[in-house]
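The structure's right below; bear with me while I get my questions together.
The complex appears here without one of its protein chains, the remainder shown in place.
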Amino acid sequence: MQFLFRYANPHNFMRLSGAVLPFFALATVLCLAAGLYLGFSVPPDYQQGTTIALLFIHVPADVVAEAAYGAIALCSLLSLVWRHPLSDTAARAAAPFGALFTALGLITGALWGKPMWGTYWVWDARLTSFLLLLFLYLGYMALWNAIEDETRAARAAAILALVGVVNIPIIKFSVDWWSTLHQGESIISGKIAPVYLWPLLLMMTGYMLLFATLWLIRIRTAIMERRARNLMQGGPA
Amino acid sequence: MITFLTAEKLACARGERRLFDGLNFRVKAGQALAVEGANGAGKTSLLRLIAGFLAPLSGRLIVKIADKEDDDAEERGKLVGWLGHQDGLKPQLTVAEQLDFFASLYRSKAGAAVLEQVGLARQADLPCRYLSAGQRRRLALARLLVSRRPLWLLDEPFAALDVNGQGLVAHLMAHHCGEGGIIIAATHEPLGLSNESLKL
Partner (left out) sequence: MSPFAILLLRDTKLAARSGGSAALALSFFALVATLVPLGIGPDLRLLARVAGGVLWVGAVLSALLSLDRLFQGDFEDGSLDLIALSPLPLELTSLAKIAAHWLSTGLPLTLLSPLLALLFNLPGPATGFLFVSLLIGTPAVSAIGAIGASLTLSLKRGGLILPLIILPLLSPVVIFGAGAVSATLDGLDGTGALELLAAFSFAAVLLSPFAAAASVRLNLGS
């Protein structure tokens, strides 16, 4: 907690993130490159053929989509309970990326599904849950944009994020229940052969690093924008 | 019965703009404080701060009752009788319904006597949409009386009232202070009481 607050000061945050960012970016590129290479050189799955490669693009996207919402919820908690100054900016910055990764997961899920199911969308439990997650992101971003007073918007969005994070497990449970009621079995089953494991882990790490890199950049941009605005208004930087 | 209300180094901001800083004052039982200043200077914000709606940027507001001191905003709100800019009246409800609602809400009783006092006895069954601006303010005053709160926060108490109405307000305020209550009023005009003044 102390650590978090030491970097609550925008100044310190800019210094730390500035130092760390190049390494994040490099690590991202390395992981993604290695993961993609291994992923595409993997032997084709006997059932799914070469489209198994989409697994390496789809699953990590889903993982980041959920992790990003978790990050937003954590920042919201920090903001509401401990009044950590940067957490509002951080939460707002994470949302578009969370939404993008969710959308990516949905699109790749549909592309992956076409050869398997014959059609792009079959209301599979997992994909349906992620569709709802996408709406949660959109609602969160819409609320930020709608309220003019930034402090009020931040706190309202924080409340919404916390309400959302509590509901997400319930939503997933209910969608799973709905799926078994209507279809009997979940369609995408989850056994991963070991030869797929390494590329998958590399891609997941790569995606997380990609998210972290983009997130840090966006937070830095937001801080710099605020400084620029303050300078233009004639106040302190 | 509040003994003192003290403000220590109060600072308040609205959005990015700092309204006031290092504000100090003390009002004791039976006293009135007139808050003066240009529009937008922060008079309403100060009232909302005292009521507990707004949190100060820094500083404290302390309420002393007998021997106990408390600076909690929510507790302070329970002592406040509020007369704001807006009327808080629903057009579809009648005068009597409106007053009974607020009376019950504040765990108090509204007799016909209160309506008499503010000169709305004949309008008891009139839906509020048919009241004039002055009559609406009188109803708000009745509501204030019925709430039976020691700390009155009044935002432009004389607004929209004719000479009789203004006389009524002055009379009610004098009575309230006479009973040991405290009044803090944002106003452009003199209160007509011996009161302290605070310029924002």
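As written, the chains take the letters A and B, and residue 1 is the first residue of each chain.
Quick note on the criterion: contacts are C-beta pairs under 8 Å (C-beta built on N, C-alpha and C of every residue); 3 or more make two chains touch, one makes a residue touch a chain.
Just so it is clear, the structure is predicted and the values come from calculations on it, not from any experiment.
Undergrad: What shown chains does the left-out chain touch?
TA: The undisplayed chain, in the complete complex, is in contact with A, B.
Undergrad: For the full complex, which residue in B:A7, B:V63 or B:V80 touches the chain that was left out?
TA: Once the missing chain is taken into account, the touching residue is B:V80.
Undergrad: For a quick check of understanding: of A:Y37, A:W82, A:Y120 or A:W177, which residue touches the chain that isn't displayed?
TA: A:W177
Undergrad: Looking at A:V20, A:A33, A:L138 or A:L197, which residue reaches the missing chain?
TA: Answering carefully, the residue with contact to the hidden chain is A:L138.
Undergrad: Provide the residue numbers of subunit B that touch the chain removed from this figure.
TA: 14, 48, 51-55, 77-78, 80, 82, 84-90, 92-93, 101-102, 104-107, 143
Undergrad: List the residues of subunit A that touch the chain left out of this view.
TA: 132, 135-136, 138-139, 142-143, 146-147, 149, 152, 155-156, 159-160, 162-164, 167, 170-171, 173-175, 177-178, 181-182
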